[in-house]
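In this view, the complex is presented without one of its protein chains, the others remaining in place.
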Amino acid sequence: ECGHISLSDPIIHLGGPVTASCTIGQNCRHLKLQSEILWKLESEFQPGGRQQHLPDGSLESTITLPHLNHTQAHLSCYLRWGNSLQILDQTELQAGYPPPKPYNLFCLMNLTINSLICQWEPGPDSHLPTNYTLKSFQSRGNCQTQEKPIPDCIPAAGQSHCSIPRKYLLLYQNIGIRVQAENKLGTSLSPQLCFAPMDLVKLEPPILKALAPRPEGDPAQPGCLWLHWHSQNSTLFIKQKCELRYQPHLAEVSWALVAPLPSRILRHELCGLLPATAYILQLRCIRSPLPGHWSDWSPSVELNTTEQ
Amino acid sequence: ECGHISLSDPIIHLGGPVTASCTIGQNCRHLKLQSEILWKLESEFQPGGRQQHLPDGSLESTITLPHLNHTQAHLSCYLRWGNSLQILDQTELQAGYPPPKPYNLFCLMNLTINSLICQWEPGPDSHLPTNYTLKSFQSRGNCQTQEKPIPDCIPAAGQSHCSIPRKYLLLYQNIGIRVQAENKLGTSLSPQLCFAPMDLVKLEPPILKALAPRPEGDPAQPGCLWLHWHSQNSTLFIKQKCELRYQPHLAEVSWALVAPLPSRILRHELCGLLPATAYILQLRCIRSPLPGHWSDWSPSVELNTTEQ
Partner (left out) sequence: PLGLASSLPPSFLLKCLEQVRKIQADGAQLQERLCATHKLCHPEELVLLGHSLGISQAPLGSCSSQALELTNCLSQLHSGLFLYQRLLQALAGISPEITPTLDLLQLDVADFATNVWQQLEDLGVTLTGPPTQSPMPTFISAFQRRAGGVLVGSNLQSFLELAYRALRYLAQP
């Protein structure tokens, strides 16, 4: 090998200095070692190479680039050979920042896929390949002490979310959880969350349906609608409360809200509406009185109130 | 273990007989072994169980179902115990047919994904889990003798096609190939094909483009169109011939064909068309004179001939 570039560290803080040396071993006698060693960053020559003969007869040039502003760049070592320039060696420089602290860590327990799904904001780009890992453990108290470790959750490449399967979780026991970001310039940790997965359960949207007005007995009341709803079977074991919102179809009127409502009703009469008007209705539910997250709103149901 | 069903063979020819025996070991003395053993297929009782005491004191019932018409069924052995019926053992019967011969084995060499893709017809359902394997080998002559084996190609579950990667192929040497179907009632083989992969090359469709009429010199000829085309870069190394087809856009006229045509033309004048008419044109190419498969037709190009 006739020329070799050695670097203090190929990973550099963006904007920081980098020092490299290119050594031509004396086993390259055919190179008549009086020639000049030149440096190129990408395709631009870099002045300031300090050249010297080493005791063992080899020739060495050392250069310091004060501010490397490329996130990726090729540094090449050339030798003037006759009237041509010969590349002897080349190395790739990578520059970036230590990983910023991930933030906005947010988790939801999804009982349909039986996983705890967490997402976070990675923060500004560090320009270096950065690995994110969701680190968590089971804990008795307020997550100051670790009871039992949970395997690291590695998100898919480039993703800022990860799912912890149910088999690693105790739904009613606290779990301490945080995101770790790591690249070649360092590691950072998000603030830690401490919660029982079940307290972050997000229910599937309930099923809302229209009902024909009461067939027997009283004639259909103008300005009334009849509904029935129930939450998904898979969450019937959870005590919940729900809220109904409705608005006239076309009018730019804000939603009206009816709450709290039970999680299943065979027949609900909604009155006080404008007669002969199309209404849009939606329902959502939340674990209650125990804590949880609101479900998404159910698909909207469109109904018309009867004439006056 | 108090009751045990033993079968001649749990895998049965559909419609064929099955004989089973249920033995109650004398270690079940508490069962007062005078009770009656009954048989159920799925949820229907089956008469005809022949019951006997064996020399070692155990009780055995044997039954023969003359025609098993279920492809899958549970056979259960019951004991009358007091005024209740107790299940002692249950076994799962599977019935089907030996695998039919796969047929219509057809292969194409795809130079884009660099694989030999073969597909076949599996034939009627044998009702038993059946594994298909594409078996092939390199051969000098007409595939009577095996030169070098090629690893088995296992299709994805339920699929009737498989791709042999280029690294196992000699494109210009013969390959002997056939499909094997195997289930618990037997094995069958498709007829063997013998070909050099390159002789089954299917080219990517060529790229057909419209050209403005000749700007300088002669005025645009009515009833003429100017085209240029070339086959994909990845197949330029292959000598090809092409054919062009065209038809008036709306008319229910069959395609007109121009062939043979070279695989790249900078400027082709197509005349003899109806003036002021919208035409649809497509081109396809095939390896020639060496053998190959026609490419698909290129995406159609729509052009209008000039006024009279």
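We call the chains A and B, going by the order they appear; numbering starts again at 1 in every chain.
Note that contacts are C-beta pairs under 8 Å (C-beta built on N, C-alpha and C of every residue); 3 or more make two chains touch, one makes a residue touch a chain.
Because the structure is a prediction, the values reported are computed rather than measured.
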item: Per the touch definition above, residue among B:Gln86, B:Gln138 or B:Gln173 touching the missing chain; value: B:Gln86
item: Contacting the left-out chain in the complete assembly, out of B:Arg50, B:His74, B:Lys209 or B:Lys239; value: B:His74
item: Contact residue for the chain not shown (choose from A:His67, A:Lys101 or A:Arg140); value: A:Arg140
item: Where the unshown chain meets chain A, residue by residue; value: 114, 140, 166-167, 170-173, 198, 234, 236-239, 289-290
item: For chain B, the residues touching the chain missing from this view; value: 1-3, 28, 30-31, 42-43, 74, 76, 78-79, 81, 84-91
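In this section, only the chains that are shown with their structure count from here on.
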item: Whole-Å gap between the CA centroids of chain A and chain B; value: 41
